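Only a single protein chain was left out; the remaining protein chains are all shown in position.
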Amino acid sequence: MSMNSFGHLFRVTTWGESHGPALGATVDGCPPNVAIEPEMLQLWLDKRRPGQNKNTTQRNEPDAVKILSGVFDGKSTGTPIQLMIENTDQRSRDYGEIAQTFRPGHADITYHQKYGNRDYRGGGRSSARETAARVAAGGVARAAIKALVPDLEIKGYMTRMGEMEIDRSQFDWDAIDQNDFWIPQGADQAQAWEDYLQKLRKDHDSVGAIVEVVARNVPAGIGAPIYGKLDTDLAAAMMSINAVKGVEIGEGMAAALLRGTENADEIYMGENGPEYSSNHAGGILGGISTGQDVVVRFAVKPTSSILTPRQSIRKDGTAIEVITKGRHDPCVGIRAVPVAEAMMACVILDHLLLHRGQIGENQGTIG
Amino acid sequence: MSMNSFGHLFRVTTWGESHGPALGATVDGCPPNVAIEPEMLQLWLDKRRPGQNKNTTQRNEPDAVKILSGVFDGKSTGTPIQLMIENTDQRSRDYGEIAQTFRPGHADITYHQKYGNRDYRGGGRSSARETAARVAAGGVARAAIKALVPDLEIKGYMTRMGEMEIDRSQFDWDAIDQNDFWIPQGADQAQAWEDYLQKLRKDHDSVGAIVEVVARNVPAGIGAPIYGKLDTDLAAAMMSINAVKGVEIGEGMAAALLRGTENADEIYMGENGPEYSSNHAGGILGGISTGQDVVVRFAVKPTSSILTPRQSIRKDGTAIEVITKGRHDPCVGIRAVPVAEAMMACVILDHLLLHRGQIGENQGTIG
Amino acid sequence: MSMNSFGHLFRVTTWGESHGPALGATVDGCPPNVAIEPEMLQLWLDKRRPGQNKNTTQRNEPDAVKILSGVFDGKSTGTPIQLMIENTDQRSRDYGEIAQTFRPGHADITYHQKYGNRDYRGGGRSSARETAARVAAGGVARAAIKALVPDLEIKGYMTRMGEMEIDRSQFDWDAIDQNDFWIPQGADQAQAWEDYLQKLRKDHDSVGAIVEVVARNVPAGIGAPIYGKLDTDLAAAMMSINAVKGVEIGEGMAAALLRGTENADEIYMGENGPEYSSNHAGGILGGISTGQDVVVRFAVKPTSSILTPRQSIRKDGTAIEVITKGRHDPCVGIRAVPVAEAMMACVILDHLLLHRGQIGENQGTIG
Partner (left out) sequence: MSMNSFGHLFRVTTWGESHGPALGATVDGCPPNVAIEPEMLQLWLDKRRPGQNKNTTQRNEPDAVKILSGVFDGKSTGTPIQLMIENTDQRSRDYGEIAQTFRPGHADITYHQKYGNRDYRGGGRSSARETAARVAAGGVARAAIKALVPDLEIKGYMTRMGEMEIDRSQFDWDAIDQNDFWIPQGADQAQAWEDYLQKLRKDHDSVGAIVEVVARNVPAGIGAPIYGKLDTDLAAAMMSINAVKGVEIGEGMAAALLRGTENADEIYMGENGPEYSSNHAGGILGGISTGQDVVVRFAVKPTSSILTPRQSIRKDGTAIEVITKGRHDPCVGIRAVPVAEAMMACVILDHLLLHRGQIGENQGTIG
């Protein structure tokens, strides 16, 4: 029982602090004979990496991932895959005041209260830098998914950033990779989002966001009720990401406003199996995938590190006004997109394997 | 690794189907020497029990819980506590059509697709009746919490049911137990909610809801980053409840609209330790409790079982119009309240024990 | 993480005390669509049941197992299977002295030291009666194995009981079920063993034993290195049985005396795959099955409950001479046979499922 691990059969353990020598992920349970090259993982790390555009933090690290074990001759061996990312850009500085101060909205105070000893450099273990390890592990998961269900596709995008919101009538799946905000909208919208963010930055402020992740072509039947439900595991996966305060499946919180007659996803028999009139359920019924798109959505709070002073205390209880200088995203939602995709990939691979182990290939047929 | 279990050190495994001979929970990890009597568990089961008022289903079962092991001379022994609830009100009926039909919005179709063989009587394992076992286990958790942190208090209440919403300026903690909806409002409001629900029932419709659960006097420092965070485990616990589609901690999804300057919970030194200017965080920072109220909120979808016909298919793929007769709540949110309280109790006890095992009593002091 | 559970994907949790209302096993992870009838489980419970012959304890209980969940229309549904055995023969008696006394060689003293509160009736949770639950769960495992690998066979037998030892040159597989000691020998030998045991009983003494369990036709390739090795899991399974003090795989402790030239199991190519010149390895290399017989052996200590007085202390520290009256086997090895078979069945099924989940059907071929 490791509290730094997630997953049932595909089990990822992350380790490392923001400013230690390295961080990484120990990935156990990847099936053997999956083609894995470092470049396949680097691709996703580069997507997450800060300093890629002016809207994310300016920490400039290559985030180069090394595979230390578990892959031989370009293929997984079924043994643990150790992924290591060395921390190369550790600006030397005086940590005197930070070591004594609890930044509001950060885990400084609770880590201190829990552990008594913490690595205060850059947030230590509680830094969002830990998510780089998840993205690397997610790359392994994607490679294994590709081998098992080739047409399964996972994509995340922002739907909201403070006052900015996407127009779902203009939803453009292909535009997602074309802009710095991973929004499914055209260049004009992306520019509007950028202007909004620059204004926030000048105001020494930050803002929250909503991210949506969709998995297409997930086979019906995966997910393990009652306490390993697909939606349960996705909720835990997303809530474990730094700054996340809410998670929704399908209709989400809005389901509270609906009537049963409105919310019903009616079922019809299609050529290749059951089809549904709508997807309020987000592709999951009773914790098991229906074969529809699996839709997860989550909100991140505004970055707590801002240049506007906020009141706090030091370790000795004395008051202090905190301004957090440094390399900080005004909206952490942007970088949460590749992280959430990685978590989705890990959860789905895990359930594909778990289903195979628990059920085999036998499933109930329809029609 | 049981997919029907949750918890780390306080581990609950539920078993049983809606219309089988019995259902229950195997509760492992309750510390020894905790005073436990069946009546202490029955209290919560009675709160959850259908047929208690006209707004919940009319299935009339005593839901009497039996303790089969793990308690000796009125005290826990530290060995597994088996809680059994016999199913006594199993109306005999013809299941012919139900056995072949997939009710829309229910797990009938996915259980069939996953397992091939399912107990179709009353939803079988996917029935909300499974939550009775959780409530019994939650009673054990409450007893153990009481022994460890006597002033820790857990309470749930509805905040929304379709168009009805509580008025937070009139929030009345003591009123919660005084009405059938567990709303923190006076009798007038409760009457308005009841009128609304009766109207829905007459319309052969149902509606969703939002439930909020609060834990007061949770000690600072519990929760196990990165993948056993307190909020992560609470999100999983709530999402595992039938019909839940979204989970929020503190500010929840609304955090997406806030600016960093608004969202900051500023810290001051109080007489008994740190105090906060607000609780946008919902009592959790970095996955660890701050000592503030822990606030969880979740949405349930409208009951899928309605008397208005909906389109579906049979196992053989043929079309069928489904009307779900029987004993069904128009709003499952009502009965979700005691279930959510039970889950919160289990999660918090689990983290109290886990903290003790991993950290001991040593924590960082402030001031 | 339940300390009363074992197994990875096929997960068994036992519960209950010797003299409580009932005991049983919560079995999670049985694949769906396995034919299971109570009689299939009862068969093995009857084999274990005391009072069956004059060499085992005279407690006369039917040990009737009830299936409370997880089986529908005679087939498993993939949901938890609850197996309950009610305790019917609870002779009423005065437990005054027993409640205060620690019987030597029993867990009375350590349960007290650990938990402070224990069910002292008949040993409570530490009683060998707990193994009835394992045997019931083992019946489920056997049914599932039969569905997956029809010709896989598991059989246990005694090889030693104090001075009595089997003659391997006269090994008779079919004789095992023909005598009260489960020895692979003829009736003459069985009579000699019985005479020996009766002599011990008259001497108010008991004796230890060695039990061997063999699994035939286990497919090559199951077992999960490094910490879920097949031999590791078998060692844990056997060591968890009451009174077991040693576990061996294949050559066992005697391997210490062998030279590498003697111990080598040489490999040849047979018609249906690799064959071996010998089986010093006990069918396992590197924690993975070779396809040869899997051979496990373990020793049980002599029954601690004897009529010859032994020195001990009471809870208050005062000295007492203990004579344990009651229904006790002079050799617990006899009843350990069906228990060990059950554990072997559970471990092997677990690894069959785990292999399927982690590896799929793809294995390296030879030749």
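Here are a few things to note about the model shown:
A, B and C are the chain letters, set down in written order, and residue numbers restart from 1 in every chain.
In this section, a contact is a pair of C-beta atoms (placed from the backbone, for glycine too) under 8 Å apart; a residue touches a chain by one contact, two chains touch by 3 or more.
Computed from a prediction, not measured in an experiment: that's the story for all the values here.
Across the entire complex, contacts from the unshown chain go to A, B, C. Within the complete assembly, C:D265 is the residue of C:D63, C:D119, C:D265 or C:E341 that touches the hidden chain. Interface note: of B:T261, B:Q311 or B:Q358, the residue touching the hidden chain in the full complex is B:Q358.
Of the options C:F10, C:W44, C:F72 or C:Y115, the residue whose C-beta touches the omitted chain is C:Y115. Contact residues of subunit B toward the unshown chain are 1, 9, 29, 31-33, 78-79, 225, 353-354, 356-360, 362. Mapped onto subunit C, the interface with the missing chain covers residues 1-6, 8, 14, 102, 104-107, 109-118, 125-126, 130, 160-163, 200, 205-210, 220-229, 231-233, 235-236, 238-240, 245-269, 274, 277, 280-282, 284-291, 299-306, 308, 310-313, 315-319, 330, 333, 354-355, 358-359, 362-364, 366-367. The omitted chain makes contact with subunit A at the following residues, 1-5, 8-9, 11, 13-17, 20-24, 26, 28-29, 32-33, 66, 68-70, 72-73, 75-82, 84, 114-119, 124-125.
FYI, only the chains that are shown with their structure count from here on.
Of all residue numbers that take part in the contact between subunit A and subunit C, over half occur on both sides, making this a same-residue interface. The angle of the rotation carrying subunit A onto subunit B, fitted on C-alpha atoms and rounded to the nearest 5, is 180°. For the pair subunit B and subunit C, the distance between mean C-alpha positions equals 39 Å. For this pair, subunit A with subunit B, the centres built from the Cα atoms lie 26 Å apart. Separation between the centroids of subunit A and subunit C, computed from CA atoms only, is 45 Å. The residues of subunit A that reach two or more other chains are 1, 225, 354, 358-359, 362, listed in rising order.
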